[in-house]
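What you see is the complex with one protein chain gone and the rest in place.
Presenting chain A:
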Amino acid sequence: MSPRTLYDKLWDRHVVRDNGDGTALLYIDRHLIHEVTSPQAFEGLRLANRQPWSVGANLATPDHNVPTTDRSHGITDPVSRLQVDTLDQNCQTYHITEFAMADPRQGIVHVIGPEQGATLPGMTVVCGDSHTSTHGAFGALAFGIGTSEVEHVLATQTLGQQKSKSMLISVDGKAPAGVTAKDIVLAVIGRIGTAGGTGYAIEFGGEAIRDLSMEGRMTLCNMAIEAGARAGMVAVDDKTIDYVKGRPFAPQGALWEQAVADWQDLHSDADAVFDKVVHLDATTLQPQVTWGTSPEMVVGVNQTVPTPESFPEPVRQEGARAALKYMGLEGGMPICEIKLDKIFIGSCTNSRIEDLRAAAAVVKGHKVAGNITLAMVVPGSGLVKQQAEAEGLDKIFLEAGFEWREPGCSMCLAMNADRLEPGERCASTSNRNFEGRQGQGGRTHLVSPAMAAAAAIAGHFVDIRELSS
């Protein structure tokens, strides 16, 4: 057989029917469900009198709409409440496993899939949510789908797909201290642009990627979609297998041995050919901060906000001008002089235990600066929250003046009560800095958890490498 990429292998493993024209019917191993994109899909099933094809392949949890404050009185917003109640009812009707709002295992779908071992190497994983790319960290083919596709997967356990082109992003050398997975992926997006990955499935490789923990690889693949690619992935290695081992949905005993043997093949062959290869030197990277309204508008923390004139193309100059106006910034201003109003540590990009540990390590023994009106930590799941509390991280955050919340999407998209007011400026560990994303008129700067924590203490951006030395 000719050498194949990881993407080729994942694709080949799942072809139910090859249409011979670059499209195929692919089998879907795991379907994750949340409350926003599923109600019409379930209704479609009902109207057509269909049943889910494979009930056990589905796993559901409410995350976008759930409150992150005291939940004992339920959800006050009627629209949010109806969506969450509808998910509960649909899961009950069709016997789909759901971690409902009161369940300690509830959380952001992209956090709980891996946490439960419901995401396994070699799987196809889909969800009605673009950040499904996260699960590619496990050597899985994972991508977001729309509501009619959600219904299609429920009813048939398959999806018709067009094969993408393949891209290798190799991040070579060792990343310096203070440079995290978030900084790497922001730098990648800064380099290739938000459309750079359009039409491609991206595999991340190179020494700096191999060095990342599984949490870091999830952060990386999570933002493949911000680089324009529906799927991002990392080859399976010992770290992948160690992470999965013993999780509730992971195979046990003899099946585990069999699975591990099967997963050894989940990497690109040495001489596999990619449609495109991009190299990035990890050794020169700095912690990253976005300055504009697109994730590609990003610079190193020691740099200055660019001037519109510094871009060669007129279109990008215009884009930069509009972004600076919206963000209330001037070109030439040092990043470290940008003052903040709010701090958000959370989202499916950076709300796992490792993220909270990194933030707590910076916060410990300090107080949130006076100009910060709200600093919040929203763990990615109930289990992450429990683990953090067992390690005393909640105390560190609370003592410093952070709020310690219940798990959910929260201020990543401001669908619940957590949001920015017009003009407010936020250091956020989430993935999108679009206009209005965190609240109408809100200004978002994307950063790593440690950078967000440091900004909370200082009241403005600081280079975390200076703190640790």
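The criterion applied here is as follows: contacts are C-beta pairs under 8 Å (C-beta built on N, C-alpha and C of every residue); 3 or more make two chains touch, one makes a residue touch a chain; residues count from 1.
Basically, contacts and distances are computed from a predicted model.
Considering only "Electron transfer flavoprotein alpha subunit apoprotein", "Potassium-transporting ATPase KdpC subunit", "Acyl-CoA dehydrogenase family protein" or "3-isopropylmalate dehydratase small subunit", the record for the omitted chain gives "3-isopropylmalate dehydratase small subunit", by its UniProt protein name. Touching the chain that is not shown, out of A:23, A:69 or A:258: A:258 (per the contact rule at the top).
Residue in contact with the omitted chain (choice from A:34, A:64, A:152 or A:460): A:152.
Although one chain is not displayed, its contacts with chain A can still be listed: residues 16-17, 25, 27, 29, 39-40, 43-44, 47-48, 50, 53, 56-57, 79, 82-83, 86, 120, 122-123, 147-148, 151-152, 155-158, 160, 249, 251, 255-256, 258-259, 262.
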